[in-house]
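The complex appears here without one of its protein chains, the remainder shown in place.
Which chain is which? They are A and B, in the order written, and residues in each are numbered from 1.
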Amino acid sequence: MNEDMNSFMDEQEEDTQKGKFLTFYLGDECYGIDILYVTEIIGIQPITVVPELPHFIKGIINLRGKIIPVMDARLKFNKEAKDYNDRTCIIVIDVAQLSIGIIVDAVAEVLNISDDNIVPPPNLNTGGRKYIKSVGKSEEKITLILDCEKLLDENEVNELNHAND
Amino acid sequence: MRLMIVDDASFMRVAIRRMIEKEDYEVVCEAEDGQDAVDKFKKYRPDVITMDITMPNLSGIEALKEIKKISSTVKVIMVSAMGQEALIREAVMNGANSFIVKPFKEDKLIEVLESMKS
Partner (left out) sequence: MENSYIDEPMLEAYVYETSQIIETLEQLMIQSEKVGTFSEEAMNEIFRFMHTIKGSSAMMMFNEISTLAHKIEDIFYVIRENKTIEYDFATLVDCILESVDYYKIEMIKIRNGERPDGDTASLTDKVNDYLVKLKKDNGLDKSKKEDKEKPKADQKYYISPNRKEDQAKYYKVKITFKKNCEMENIRAYTVIHNIVDLVEEVLYKPSDIIDNDQSVDEIRSNGFHMAIRSTAHEADIQKYLDSTIFLEKLDFEETNQEWFKEFEVIYQDQEISDEIKIPETSKKYVEIQKNKKEKEDSKQEVTATAAQSIISVNVDKLDKLMDMVGELVIAEAMVSQNPEVVRLEIESFDKASRQLHKISSELQDMVMAIRMVALSTTFMKMHRIVRDMTRKLSKDVVLDVYGEETEVDKNIIEKIADPLMHIIRNAIDHGIEDAEERKIAGKDPQGNLTLEAKNSGSDVLIIVKDDGKGLNKEKIYEKAYNLGLIYQSIEDMNDKDIYRLILHPGFSMKEQVTEFSGRGVGMDVVAKNIESIGGSVIVDSVLGKGTTIILKIPLTLAIIEGMNVKVGDSRFTIPIVSIKESFRPLNKEIIRDPEGREMIMVRGLCYPIIKLYEHYGLQTNVQDYEKGILIMVEEDDRSCCLMADELLGQQQVVVKSLPNYIKKYKQIKGLGGCTLLGDGSISLILDVGEFELSNVHEK
């Protein structure tokens, strides 16, 4: 299924990538990531635990010789953990020269959402909501578009760091 | 036309190669000193050689002599610099077919190469 996804993305690559979002599920909620950030999608694979990290960073993986950290989106958004299965995917994103894998329940599709259909998020700055940049509407479906910078924000990381100390 | 570029300076080899790439010349090999040139000449038998003069191991003139001993028909163009008049004269006496003086532009080089076809 991963290959399907990747080839699907290749087809799309020809077009302008603006307004395209990779959508995925956490439980019943549908999230979107601006396709510009996404470098690839891989299946779940063995994760090496690195000690002393916050619980949502599951560890590191070997991506063809490149070592990248992986973050469990469920845990990051304060949702209950779920065992990984063969639908579980790691979406590898590149933000400000940092590569990181995001573990999600399942990848859905690449969605076109025009600017008209994107609205600011409801003012709910709690839990996972604070990582939502905007909300996209399409075919009666609501997609929560993630703010990737915020997801990997160093200050954010540092805050957590202190909280843990 | 099959060409061998002989120069100890890699820049000059790149420069000559790029200058003639658009034309109908095939660079069969490059050599980086005189001895290398003689060895590679035996192996590749180019039609035309551009030969630097100041090189380690075997100078361009010595290499010219050696190569002309092997084949009298190969055309050798000496690549020289200002101030090397005496050396070019020696080269011409030893069978160099022509010479070109650094700095040169591609039109000059191509003109010399074209004249080698006759």
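Everything below uses one rule, namely that contacts are C-beta pairs under 8 Å (C-beta built on N, C-alpha and C of every residue); 3 or more make two chains touch, one makes a residue touch a chain.
Because the structure is predicted, anything quoted here is derived from the model rather than measured.
Enquirer: Spell out, residue by residue, where the missing chain touches chain B.
Expert: These residues of chain B touch the chain that is not shown: 8-12, 14-15, 18-19, 31-33, 35-36, 39-40, 42-44, 54-56, 68-72, 80-83, 85-86, 88-89, 92-95, 98-99, 101-106, 108, 111-112, 115, 118.
Enquirer: Residues of chain A in contact with the chain that isn't shown?
Expert: These residues of chain A touch the chain that is not shown: 46, 48-54, 57, 60-62, 64-69, 97-100, 152, 154, 157-158, 160-161.
In the analysis below, only the chains that are shown with their structure count from here on.
Enquirer: What is the distance in Å between the mean C-alpha positions of chain A and chain B?
Expert: Averaging C-alpha atoms per chain gives centres 61 Å apart.
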